[in-house]
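Working notes for the structure below.
== chain A ==
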Amino acid sequence: MSFLDASGMTGGYGAADILHGCTLKVEKGQIAVIVGPNGAGKSTAMKAVFGMLRLRGGHVKLDGEDITALSPQERVAKGMGFVPQTHNVFPSMSVEENLEIGAFLRRDDFRPTIDMVYDLFPILRQKRRQPAGELSGGQRQQVAVGRALMTQPKLLMLDEPTAGVSPIVMDELFDRIIEVARTGISILMVEQNARQALEIADMGYVLVQGANRYTDTGAALMADPDVRRTFLGG
Partner candidate 1 sequence: MTQRNILMFAAVLGLVLFEGFTGGWNTALGILNMGLISAVLALGVNMQWGYAGLFNTGIVGFVALGGLAPVLIALPPTPGAFNAGGLGLILAFAVAAGAVALAVVINRRARGAVRLLALPVVMVAGFFAYRALFDPAVAAIEAINPSAAGNIGGLGLPILLAWPVGALFAAGAAWVIGKTALGLRSDYLAIATLGIGEIIVAVLKNEDWLARGVKNVNAIPRPVPYEVDLQSSPAFVERAASFGLDPVTASTIAVKLAYTGLFLAVLLALVWLSERALKSPWGRMMRAIRDNETAAAAMGKNVTRRHLQIFIIGSAVCGLAGAMLITLDGQMTPGSYNPLRFTFLVWVMVIVGGSGNNWGAVLGGMLIWYLWIKVEPWGHGLMGLITAGMADGSAIKAHLLESAAHMRLMTMGVILLLVLRFAPKGLLPEK
Partner candidate 2 sequence: MIRVENLHKHFGGFRAVDGASLEIATGSITGLIGPNGAGKSTLFNVIAGVLKPTSGRVTMAGEDITGLAPHELFHKGLLRTFQIAHEFSSMTVRENLMMVPAGQSGETLWNAFFNRRKIRDEEQALLRKADEVLDFLTISHLRDERAGNLSGGQKKLLELGRTMMVDAKIVFLDEVGAGVNRTLLNTIGDAIVRLNRERGYTFCVIEHDMDFIGRLCDPVIVMAEGKVLAEGPAAHIMENEAVIEAYLGTGLKNKVKAGGAA
Partner candidate 3 sequence: EEIKLGISLGFTGPLETMAGPMALGAELAMKEVSDSGLLLDGSTIVPVRSDSTCVDSAAATAGVERLITTEKVKAIVGGMCSGEATASLQNVAMPNGIVMISPSATSPALSSLEDNGLFFRTSPSDARQGEVMADIILEKGIKSVAVTYTNNDYGKGLADSFEAAFKAKGGTVTVNAAHDDGKADYSAEVGALAAAGGDALVVAGYVDQGGSGIVRGAIDSGAFETFVFPDGMVGSALVEKFGAEIDGSFGQNPASGDEGRDIFLKLAEAAGFDGTSAYSAEAYDAAALMMLAMQAAGTSDAAVWKDKVMDVANAPGEKIQPGELAKALEIIKAGGDVDYVGGAAVELIGSGESAGSFREVAIEGGELKVIGYR
């Protein structure tokens, strides 16, 4: 039984379906990466897993429990964390407040986690008092990931966390994601920096037009010349 088991998801925003029986699974402590062309429905699938989209078919199970009917808020309480692709910071609040809000549901002392995030993204320590809306694109992205890390989720979902961040930060980030996974947290992420992402992935999904096209281990997908050419940019 996978930790996250979202099977046969079908649904969309309006009348037309975007997802057509899409299936995503992540094991405990493993990293799953979704790749695919623009508009394939990757973000939509993430939203569906998080309950921000009404599904017409399929189900979502977390740790064996069916959560298909739960609201996003209830899913947060169940230990799911999510960084959306866009609009992923609180622009008028300071960097530090953004992180604090990430820990909103936590009752323990979250100072160490903040320090951990600052160590991960040193620039944020410098900018802790600055409103997130005044940050550069890449800095914002770091805040967004930091916020999600603050929740200390059991399943962390990241929609293109490395879009716009510099190579050095991207390396750091992937590094940290591996570390996080090692502590037993499952990770589901969408990436366009697909080759780097698949290298650290236990599982890879290639999504095309709302359906699974290829599903395999990260390494296997990397090795498939077809996949490389069509989806990973050669």
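How these were chosen: all candidates are chains of the complex that A comes from, given by their letters.
By definition in this document, a contact is a pair of C-beta atoms (placed from the backbone, for glycine too) under 8 Å apart; a residue touches a chain by one contact, two chains touch by 3 or more; residues count from 1.
What you are looking at is a predicted structure, and each value in this text was computed from that prediction instead of being measured.
Looking at chain A and the listed options 1, 2 or 3, the chain it touches in this complex is number 2.
For chain A in complex with candidate 2, the residues that touch the partner chain are 13, 30, 36-39, 42-44, 85-86, 123, 134-139, 141-142, 160, 163-172, 174-175, 178, 192-196, 199-200, 202, 218, 229-234.
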